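Heads up, the thing below is written out as structure tokens.
For this depiction, one protein chain was excluded, whereas all remaining protein chains were kept in their positions.
Letters are used for the chains, namely A, B and C, taken in the order the chains are written, and counting of residues starts over at 1 for each.
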Amino acid sequence: MIRVGIVGISGFGGKVLLDILLKHKDVRITYVAANSTTGRVDDIWPEFRRRTDLVCTKYDPAQAIEHCDLLFLALPHMESMKIVDPLLKAGKKVIDLSADYRLKKTSLYKKWYSAEHMDRKNISKAVYGLPEIFRAKIGKAKFIANPGCYPTAALLGLAPLVSVQGSNVASVIIDAKSGVSGAGRKVAEGFMFCFVNENFKAYRVLNHQHTPEISQYLGIMAGRELPTVFVPHLLPINNGILETIYVSLKKAVSQVRLEDLYRKFYKTEPFVRVMPNGVQVEIKNVVNTNFCDISISLSDDRKLVVITSVIDNLVKGAAGQAVQNMNIMYGFEEQEGLL
Amino acid sequence: MIRVGIVGISGFGGKVLLDILLKHKDVRITYVAANSTTGRVDDIWPEFRRRTDLVCTKYDPAQAIEHCDLLFLALPHMESMKIVDPLLKAGKKVIDLSADYRLKKTSLYKKWYSAEHMDRKNISKAVYGLPEIFRAKIGKAKFIANPGCYPTAALLGLAPLVSVQGSNVASVIIDAKSGVSGAGRKVAEGFMFCFVNENFKAYRVLNHQHTPEISQYLGIMAGRELPTVFVPHLLPINNGILETIYVSLKKAVSQVRLEDLYRKFYKTEPFVRVMPNGVQVEIKNVVNTNFCDISISLSDDRKLVVITSVIDNLVKGAAGQAVQNMNIMYGFEEQEGLL
Amino acid sequence: MIRVGIVGISGFGGKVLLDILLKHKDVRITYVAANSTTGRVDDIWPEFRRRTDLVCTKYDPAQAIEHCDLLFLALPHMESMKIVDPLLKAGKKVIDLSADYRLKKTSLYKKWYSAEHMDRKNISKAVYGLPEIFRAKIGKAKFIANPGCYPTAALLGLAPLVSVQGSNVASVIIDAKSGVSGAGRKVAEGFMFCFVNENFKAYRVLNHQHTPEISQYLGIMAGRELPTVFVPHLLPINNGILETIYVSLKKAVSQVRLEDLYRKFYKTEPFVRVMPNGVQVEIKNVVNTNFCDISISLSDDRKLVVITSVIDNLVKGAAGQAVQNMNIMYGFEEQEGLL
Partner (left out) sequence: MIRVGIVGISGFGGKVLLDILLKHKDVRITYVAANSTTGRVDDIWPEFRRRTDLVCTKYDPAQAIEHCDLLFLALPHMESMKIVDPLLKAGKKVIDLSADYRLKKTSLYKKWYSAEHMDRKNISKAVYGLPEIFRAKIGKAKFIANPGCYPTAALLGLAPLVSVQGSNVASVIIDAKSGVSGAGRKVAEGFMFCFVNENFKAYRVLNHQHTPEISQYLGIMAGRELPTVFVPHLLPINNGILETIYVSLKKAVSQVRLEDLYRKFYKTEPFVRVMPNGVQVEIKNVVNTNFCDISISLSDDRKLVVITSVIDNLVKGAAGQAVQNMNIMYGFEEQEGLL
């Protein structure tokens, strides 16, 4: 039984963390904090009435250190980097759900997040928390940079092909569609019901901050840089991401070989499901779960692979994956709290 | 060809007015203003690109008076009352879509809108713009208080019964459900997509500001005060209102007589449709139209009438009805611009 | 560890039962059947891939009896009554989610379900599975008639008032709104996306088959017949019911006394949450949970009570309540599988 804290309870990521951790048999939530909101957690999120008496206080590092073995940081970018260092120095384990420690080059951080990084020395300590690729490292890690939602769906959708046939990949185009909760609990006209419902649009075309995160880890898996195009869209649903990924190959492959590649790659993975041939993934099948579902199609000339990959952006794309990482770090059963 | 102005173009009501008036063959839009937003109208509402070159300026009474014969005020309450008087004095006709001139007693205004009325003397000049009840007065009016969305559906649903059998009515309960655009273009967490979608709730139970407006005009129609209960709810749709109205009668009536009453009452009305017996109204049948559809059911003991009444809150509940009133005021064909 | 079977896995109720029972630590699912659909459960419901290897077969009483201690019947009405008797005779416990054993009078069954009852002798053996009212009987029961979704929200919303002040109640009007899954997995034009989305309507006005079920149990709680009006509506959401209940009282009550009554009544109930004064229930707070949330408001003259009551129609309104009943029958922890 470890003692865990959630920092950033007022956001959607914090809420889903709370939901999962309350059901987790190996942890006790001993600390809940936020930057601005304070008070009973079930006043902040009325759905938790009768489920918890936790009280959220303004974040205080001394209290976090005193009460917790592990801290989940469900904060906006630029906020995590202000509080990570003292926690690590105090020997605490940290799982950071923000984007602050995912990019290895601070120049990229500056370019895509329009800000200087303020905690450079801890970047190299962060292990990228994508268990299907980096499970061994996660098992020994003290500090996890939990992947972004779009990158999770993209990297899991591409990992088998790019890892095994990296030199055969000519180009990658990722057409991504996300539910509204991906934008966080932001109060802005663009996320008002009447501006989202019965609507659909692309945004930050070729310009989204998750692009370099995807490129970086595709590059690591492929062993070389891969030209990657990323275009996100806003779906009129609460939760879920579907990415349609177009991979141009230099040499043709067969559908059988491709499927075989995917099935072998994910054979023992508890949270990745490769669909039977001809069956398309659907967002509804993964909402409220930690699963990533993947379908693979091949063009007639067998040189274009179309991969569809779905996750719940708040679960496998955020809080669920964070708990999966914790389970690996502590040797808990990997599915605990997540099934 | 009259010259009309729209004040408050940046709200939903202003947008629908623009859409209708651009198609209206008897008017020219000569002035468009708002309190804060300015600039090309098709920057404010991109759906109007290629449909208009109008430019919105900050409201200026001198310009309004110079350029217009009639002004539509699509402003929040408390704003219309600041600008009506000079317009009327200058001999302009005014159709006010706000709540400012609907209540005859300023004490009620103060109670329900938590503010002192600032233009008491013009209240009595305002004709309540519900054509099905007050067409004759509207025809001679210079100043119209355009009805609220909830009151429109309620009053049209109740008018035949209350007007003809007012003394037989024991009590009225109105259970109202509205789409989100009824709240206006308000940026607040409660109207964010993730807080409305897949959700439903009552709000301002027994406490909504449209209650006294409904009571006042029911009273006028019945010739006596009627005890009226009003509970609104928020539907996860953009546009449309359905009200389910429960009327307890003192003496039993027959279904035939009831339907006959409704059909006769609305026989010549271009925008009210009484459904055939057994057919229920649906919001989708009136969205983007100026129609009010009404169904009537009767309990086994024939002493409880259940009326369902639907409108598009922005059309028959606001901009469409405003144009209908204009058509009546100027002797245009009543359906012009509205079919 | 008991052995349970689910009959009717291809419906929504069966699906949610499966989801809950797979997580329940005291049961093993040993039998899954349906009337028409057969095959792997994760082909019927792809969201269960990797969660179960269960195979659905055509219902066979001998197999059900051999493999199970308890059977959940998630069947349409008219279907359960054909298979209950042999199961009870074989000493099996049965929780029936259909409407077949809820009405005590077969004349009412005939009137509202347009069919003769085919298993009259077992009707009296069925205990109505509303734990908050009939927990003691459920604890000793072998056969449960699990309540309908609308009746659950209505009866829990009304129970304190009707049980304690039954003689003070003059009339009850229930304006109910349900998500689409309440209609079951029925393929009909009225439930197609384009006919439900951006729409809202009443249906079966004063004529819905849940009416006598509500009346019967209100009568039992009040100790006398209560005139009850019930009007359901179809909400454009997947799951959830909100009922707005208008209770006319003969004598005035105070808000304090009313709230006190509700809080005391539900003080020890794990799944009923009475909202703080002024806070309205919302469907989103109970979706995917077994909770029923209740708000209470009072008119100025203190003679009209407005109760809003929300549940998830598939959980507290069906599968969740069924599991809660099982937990009580077997002495398991009442919240097991449901939090």
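Everything that follows uses one rule, which is that contacts are C-beta pairs under 8 Å (C-beta built on N, C-alpha and C of every residue); 3 or more make two chains touch, one makes a residue touch a chain.
Keep in mind that this is a model prediction, so the values were computed, not measured.
One chain is not displayed; in the complete assembly it touches the shown chains A, B, C. Of the candidate positions C:E198, C:E213, C:E243 or C:D312, contact with the unshown chain belongs to C:E198.
Of B:R50, B:K121 or B:K140, it is B:R50 that touches the chain left out of the display. Of the listed positions A:L235, A:L258 or A:L314, the one in contact with the omitted chain in the full complex is A:L235. The missing chain, though absent from the display, is touched by one residue of B:K23, B:K105, B:R120 or B:K186; that residue is B:K23. The missing chain, though absent from the display, is touched by one residue of B:G139, B:G166, B:P227 or B:P270; that residue is B:P270. Touching residues on subunit B toward the chain that is not drawn are 22-23, 46-47, 49-51, 198, 270, 273, 279, 282, 284-286, 288-289, 291, 293, 339. In the full complex, subunit C contacts the hidden chain through residues 12, 180-181, 185, 187-189, 191-194, 196-198, 236-238.
In the full complex, subunit A makes contact with the omitted chain through residues 171, 173, 175, 177, 195, 197-203, 205-206, 229, 231, 233, 235-240, 242, 244, 246, 248, 280-284, 287, 295, 297-300, 304, 306, 308.
Basically, only the chains that are shown with their structure count from here on.
Summarising the inter-chain contacts, the pair of chains with the most C-beta pairs in contact is B-C.
In this assembly, the C-alpha centroid of subunit B lies 39 Å from the C-alpha centroid of subunit C. Averaging C-alpha coordinates per chain places the centre of subunit A 47 Å away from that of subunit B.
In subunit A, 198 are the positions where the chain touches two or more neighbouring chains simultaneously.
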